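First the structure, in the form of structure tokens, and then the observations on it.
Just one protein chain is left out here, and the rest sit where they should.
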Amino acid sequence: MANPIITLTTDFGLADPYVAALKGAILTINPRVTIVDISHAVRPQAIEQGAFLLASAWPYFPHGSIHLAVVDPGVGTERRALALQTPVATFVGPDNGLLSPALPDEVREAAWGHDQPVPVRLPAGYRAVSLANEAYFRQPVSSTFHGRDIFAPAAAHISLGVPLAELGPPVEEVLALAPFRARRQPDGSLGGRVIHIDAFGNLVTDVRCEDLPAERPTVEVAGRRIVGLSLTYQESAEIVAVVGSSGYLEIAAPRASAAELLGAALGMPVLVRP
Amino acid sequence: MANPIITLTTDFGLADPYVAALKGAILTINPRVTIVDISHAVRPQAIEQGAFLLASAWPYFPHGSIHLAVVDPGVGTERRALALQTPVATFVGPDNGLLSPALPDEVREAAWGHDQPVPVRLPAGYRAVSLANEAYFRQPVSSTFHGRDIFAPAAAHISLGVPLAELGPPVEEVLALAPFRARRQPDGSLGGRVIHIDAFGNLVTDVRCEDLPAERPTVEVAGRRIVGLSLTYQESAEIVAVVGSSGYLEIAAPRASAAELLGAALGMPVLVRP
Partner (left out) sequence: MANPIITLTTDFGLADPYVAALKGAILTINPRVTIVDISHAVRPQAIEQGAFLLASAWPYFPHGSIHLAVVDPGVGTERRALALQTPVATFVGPDNGLLSPALPDEVREAAWGHDQPVPVRLPAGYRAVSLANEAYFRQPVSSTFHGRDIFAPAAAHISLGVPLAELGPPVEEVLALAPFRARRQPDGSLGGRVIHIDAFGNLVTDVRCEDLPAERPTVEVAGRRIVGLSLTYQESAEIVAVVGSSGYLEIAAPRASAAELLGAALGMPVLVRP
């Protein structure tokens, strides 16, 4: 049988020893897991960015993978620690919205218009527990590093087959962020925003390809108007709108950084008209 | 039996979720591979730098390893996708010169004096296919991320033992870059250039140790003249010329950055005289 997979998404960076401590804690419990980094470059304590990176990568992993995410500004306070099982994967992390990508968009829509994550009920086929059973903690538990002492051990025990119910009491509601999806405006346009700027300087927006108008759309961002979609980054000498590899509309500049050319920043509004 | 090894060389960076998506796509097809990063810090779309980093690392991996490389400015255009088998390893990536390190230097010499990669015939013992069989693609295929949808699945299927011929039609010619090797000038000197600046600030040149004059060579770079070779980085208080660990001549400064001290840049000429 192949080894179970645990992915990691954190704001720890790669210079410090924290990611290695997490991996050591996992391997001490289950030396047979395959650990894969999703990203450790989430900006410190940027829960929504962490959620977006997790959302952009977890669907490409095998069914049954365990996705451990730690962006945890509330570590040591009363925020809950969660393990959340969906029909295809298991997610482990703090209950602060970071695990939202585990939930269907319809459920996350309850958070529309809220700056903070809101409590939502788990849909059918999903279950979660609060990681409260100290028998599965690494001892002693640091008040500042639950990633190593609570989350990593939980993920490792799940990878060994420990049932979720062993790890703590069931939870009916979890905190969720609004979906990464531009909203339809009364005038028929889509009002979205820049949710990520990648290493190439491409602006990733929350406008989904399935929401794009069938006719040639017009995209407005940073005072620039782009007419029509391109199929590849190469197609034009100008700034282009492209459906990116994750199905989000991206603004790109051939062989250059669109973010620099446009002076764009995270959160900047994007408007799509038919 | 040990797990097959797939190495990765890309310009994706480590902050974005792209490398993880690549790994997830591989592990979904073959969860038993060992994946090793060579570098994801190739400058965006710098094909030659990607080729040099691949050339500097792949020979240290076990025979039979699969080397997946994606620096792909032409993604979605008509450039071909390749799998290339040599007597000791398999290479997968775009047909844009990036896979040149798979080829013998003699073959690559056809590209001497060309700015762009040139088509070369595969030598005996080498074979390649164009990755055209959609049955081995990840569906749907994104027009901007063949790494995840075409190259990674090809590498993973090869690691499972799928024969190359299954993946697409044979190819007789591939695009190659000139070898990383300074050329002999009419006056007997070697005319090379700086092809990499490492994290220590050492200048890595394309002057090969086997081409160095038997007598004490003189190295000229950035207006500086260095007489003789040192055996270690420590040997002198001055800037030294050393044969680096990959057999290339390097210019180094003990406990300091030679690149900063010399104001050196990629591509800067290097001259070696007997």
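We call the chains A and B, going by the order they appear; numbering starts again at 1 in every chain.
By our rule, a contact is a pair of C-beta atoms (placed from the backbone, for glycine too) under 8 Å apart; a residue touches a chain by one contact, two chains touch by 3 or more.
These numbers were taken from a predicted model, which means no experiment stands behind them.
> Where the complex has a chain not shown, which of B:Thr7, B:Ser142 or B:Thr205 is the residue touching it?
Considering the complete complex, B:Thr7 is the one touching the chain left out.
> If I consider the whole complex, including the chain that's not displayed, which of A:Ala25, A:Ile38, A:Val129 or A:Leu203 touches that chain?
The one listed residue touching the chain not shown is A:Ala25.
> Quickly run down the residues of chain A that touch the omitted chain.
11-21, 23-25, 27-28, 31-32, 35, 44-45, 73-77, 142-145, 148-149
> Touching the absent chain: which residues on chain B qualify?
Considering the whole complex, chain B reaches the absent chain at 2-3, 5, 7, 14, 34, 36-41, 53, 56-62, 65, 196, 198-200, 231-234, 242-246, 250, 255.
Rule of thumb we're sticking to: only the chains that are shown with their structure count from here on.
> Counting only Cα atoms for the centres, state how far chain A is from chain B in Å.
The separation of the two C-alpha centroids amounts to 32 Å.
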